[in-house]
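What follows is a single structure, and I will ask about it in a moment.
Yeah, one chain of the complex is gone here, protein chain that is, but the others are all in their spots.
Now for chain A:
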Amino acid sequence: MTILLWILGILAVPVLLFGLWLAGVFLKEFFSPSPDDDDDADDGVGAAQAAAAPGLLPSDRQDTAYAGPLPDDWRAALDAVRADDWRPAADLLAAIGRDWEGRAAFSYALSQLAVREDDWLLAWEAERADDPDAALVRARSTVGLAWEIRGARRATYTTGEQFEGFHRTLRTAREQVARAAALHPDDPTPYIAETWIALGLGYPNSAMDKLWSEITARAPHHFEAHFAALQYWCAKWSGSERLATAFAERAAAQAPPGSLLTAFPLIAHFEHDESADTEADSTPEMIARVDAALVDAAAADPAHPRLPELRHLLAFYLSLQGREEAALEQFRLVDGHVNALPWRYRVDRAGYYCQVRDATVVAARATHGTPPA
């Protein structure tokens, strides 16, 4: 019997120790609860106050579809398409003509509407066979469809089925791009659309260089062309940080003022910045890049369709560099639309935008004592 007791005793020791430990944890938690979300709650209050700053909109009133306000005639044409009337859009695209920046931007906006349902586009194609404008929208919408199928998540979280559909649709899009380019040989836009295919299908660098020479021969300082190509040269697609930075710096240095290509050194930095603090964003080099972009924005045509995108980036980096006054100036100019880098990569882009904007407002108050008028 004593042996049995001994055995039981030995078995009981770990159980007893565990019980004591559990009781200890329980008591400790009871008398001094560990801090949890109280800090966040404080932030929430501050944000609510900041949103009350005059002239700035709360996050639920931010437009998450565009980077800035659309021209009236564009909006009217897009609304007509939503009502299945493609004619105003076709007329507008024809009127935009050889303004390649405008053509790329408007054909993109139009193609996005065809990603979900394309009956209006089919009607357009049926009525005007071999219309280069319809062919361009068709090609761009198929590219958009492919990216819709893939989803915006990283490769690890993307299923084989999604990749399979993505690649299949991109291959269809490649044929349509070729057709659009053949129908309008001067137009760089089909090649810009193909750059998004190059990303998805992983074109070799040599093929991308060839594609790039087609684009620059037609439009040497095109914003969207550079935007797409820079994505291709990023480490997450087919390039590296070094290649992307070199590409962006070269583009910015060669472009005339007002072409907005000074945005790209900032984007190249943004895409490869893994640091958690703002030190890397406030180097003399980054301050010089932001200054150059400020000059560029001031020199640009105020109606440039991509100007708001540069202003969003400027607002972000000015804020990170502690230049709150200048940042707020940019925030005020673009407030109301948030579909731009850096907010675009977040699920709640409006929330992220307002968070950074409001923190800037608070910081500006702290520095100057009075709220800026």
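A few notes on this one:
Simple rule for what comes next: a contact is a pair of C-beta atoms (placed from the backbone, for glycine too) under 8 Å apart; a residue touches a chain by one contact, two chains touch by 3 or more; residues count from 1.
The criterion applied here is as follows: contacts and distances are computed from a predicted model.
Of "M48 family metallopeptidase", "Electron transfer flavoprotein alpha subunit apoprotein", "Planctomycete cytochrome C" or "Carbohydrate ABC transporter permease", only "M48 family metallopeptidase" is the UniProt protein name of the chain excluded from the display.
Per the touch definition above, the residue from A:Thr64, A:Gln162, A:Thr216 or A:Ser282 contacting the chain not shown is A:Gln162. Looking at A:Asp118, A:Asp281 or A:Glu309, the residue that reaches the missing chain in the full complex is A:Asp118.
Between the chain not shown and the residues A:Asp63, A:Glu125 or A:Glu148, the one that touches is A:Glu148.
Within the entire complex, the positions of chain A that touch the omitted partner chain are 1, 3-4, 115-118, 122, 145, 148-149, 151, 159, 161-162, 164-165, 168-169.
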